[in-house]
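Here the structure comes first, spelled out in structure tokens, and everything after it is commentary.
Note that one protein chain of the assembly has been removed; the remaining protein chains are unaltered in position.
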């Protein structure tokens, strides 16, 4: 099994061992995910692109971003697992659809929402 | 390489081919992710747990949930890639930390936020 | 002036006095708002509708909900102000549109997303 499948299994077992599966209905998991997305957003909320003052604290923010992304990731794969969705397969298909939808020679350098 | 690494590489190449890397700064990716989380939330917003009327449309909602989860997943791994974060490693460490923080015999059946 | 207009003015002056207007571009305010929405979601994430154990802490959660709703409200009216949008007028028009779109005799008791 891949590392991702292994992580999904571990989280499933983690939930089962603690009798937490009953809390992991889709709505609860989405609200938990929203909470983590909020923490991720906070890290970047006042971050002006070229603010030199932010460099000094860049290291600690990188670490915190890593942790928040991890939290969002965990709730997302748990949600997919609970809904019996193969997230890697679903994401792969979505990316294939985008590759077909946005031909390189027509969209180069144009923001996605400016493309017909 | 694993399937996940392969997907990350494909999205990176997809962005490079279209000269879209310039749009993929952290703040833009987080806003895009928030957009997809919103679409995911919408699917479940009026979903009362035991509403029998919702069964008939359960199939189509499952498909849409699969697509929205895929979209969130894609922006999340893209964000991690742009920030040079190994999302699988970060998530694995976070889960390990939770395993240590919530001992089975102390938290069984108690909602996470009710645990000391 | 109404209390709401007064609050909008106070927040504008608050920002001006601290030279924080430069941080209040739309994207930054939306990210800040997402952060507060995340804190609001966290308060309700594991809240099963009929969980009797949650009653004891209901008082403190009500207070925290009040504060998080206030935070979301403040960033939202600030965003509207920065974009020169009359949020009360816009919301009133939206509600009028919903009143026309969902005739009482056709949608009674049916969840909004199940309607037409």
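Letters A, B and C mark the chains in the order given here, with residues in each chain numbered from 1 onward.
The rule we apply is simple: a residue touches a chain if its C-beta (ideal position, glycine included) is under 8 Å from a C-beta of that chain, and two chains touch if they have at least 3 such contacts.
Note that this is a predicted model, so its numbers are computed, not measured.
Across B:8, B:37, B:65 or B:107, the single residue that touches the chain missing here is B:37. Across A:4, A:30, A:88 or A:107, the residue that sits in touch with the chain not pictured is A:30. Looking at subunit A, the residues touching the absent chain are 27, 30-31, 34, 42, 45-46, 49, 51, 53, 57, 111-114. The missing chain lies against subunit C, touching residues 2-4, 7, 10-11, 14, 17-20, 22-23, 25-27, 30, 33-34, 37, 40-41, 44, 47, 49, 62, 65-67, 69-74, 76-77, 79-80, 83, 85, 87-88, 90-95, 98-99, 102, 104, 107-109, 111-112.
Residues touching the missing chain, restricted to subunit B, are 23, 28, 31-32, 34-39, 41-42, 44-46, 48 (touch as defined at the top).
Going forward, only the chains that are shown with their structure count from here on.
Here the CA centre of subunit A is 3 Å from the CA centre of subunit B. Centroid to centroid, with C-alpha atoms defining each point, subunit B and subunit C lie 24 Å apart.
Among the residues of subunit B, those touching two or more other chains are numbered 27, 30, 34, 49, 111-112.
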